[in-house]
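Of the protein chains in this complex, one is absent; all others appear in place.
Right after this comes chain A.
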């Protein structure tokens, strides 16, 4: 990514600028209305909710920041938060590495059936997350699923996706399957922006394929990689579909505080604790934004 273009200095005074800004307001208003409605309002409402406590006995009362104080010492919240952080630390690098290799392979022009690979890899992303989780949920079954067949073939318990030790890996596998194609596409389109002349020049200078990858392609996708990482961080912290669906199949392996989102969901929809759930969601949102921002900052700094 090249440096950002210089920001044009604002012109001073004059009727022209007033007219321009009026026209600008006209263009921006529809967006702002939608933004206020679907973004600001729910957030503000969640913040508002988080300052109250509703009880079966005693009704609703204002509690100030009590809910926040409670979240910070809530072992269930931290149990889930640490789990998604572990998930993030392992699953995201694996997924992005696979996506990068796939993007480079497809971009190399040496792959037969390039389009087929591109579509094939991307297809899982088009499968709704809930459906994907159910599908894998059945495949993981030792009794009726693929896992059972493989174990029969091996003659011993080769795969045990539904055990405490392996469950997070099983979920990581589903998530990777779902999102490799999506990330591959982000990286692939970044590769497509490299002008052909650059490769020509490199070839004339006698650079081999691996040198081209190292010195041209990898630097070219760095910006896209940062974006993909940020998306993946957000996705990891919001982990919900996969464990929630699998919970229907292996209820005892996935507690109601497995991830912060599942925790918030249980609190609000089963536990009648909408306020506390809103607090959990807000705290997790702030943590997510903070980490995503740090990663972006670091990624971009290395860039310049």
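Throughout what follows, a contact is a pair of C-beta atoms (placed from the backbone, for glycine too) under 8 Å apart; a residue touches a chain by one contact, two chains touch by 3 or more; residues count from 1.
Here, contacts and distances are computed from a predicted model.
Colleague: Which of "Nitrile hydratase subunit beta", "Response regulator", "Circularly permuted type 2 ATP-grasp protein" or "Extracellular solute-binding protein" is the UniProt protein name of the chain not shown?
Modeller: The record for the missing subunit names the protein "Extracellular solute-binding protein".
Colleague: Given the contact definition stated above, which residue among A:77, A:136 or A:265 touches the chain not shown here?
Modeller: A:265
Colleague: Going by the contact rule already stated, which one of A:46, A:108, A:198 or A:296 would touch the omitted chain in the full complex?
Modeller: A:46
Colleague: Of A:170, A:183, A:229 or A:257, which residue touches the hidden chain?
Modeller: A:257
Colleague: Residue-wise, where is chain A in contact with the chain that is not depicted?
Modeller: Residues of chain A in touch with the missing chain: 41-43, 45-46, 49, 54-60, 129-130, 134, 138, 141, 143-144, 164, 238, 240-241, 244-245, 247-257, 261, 264-266, 268-275, 277-278, 281.
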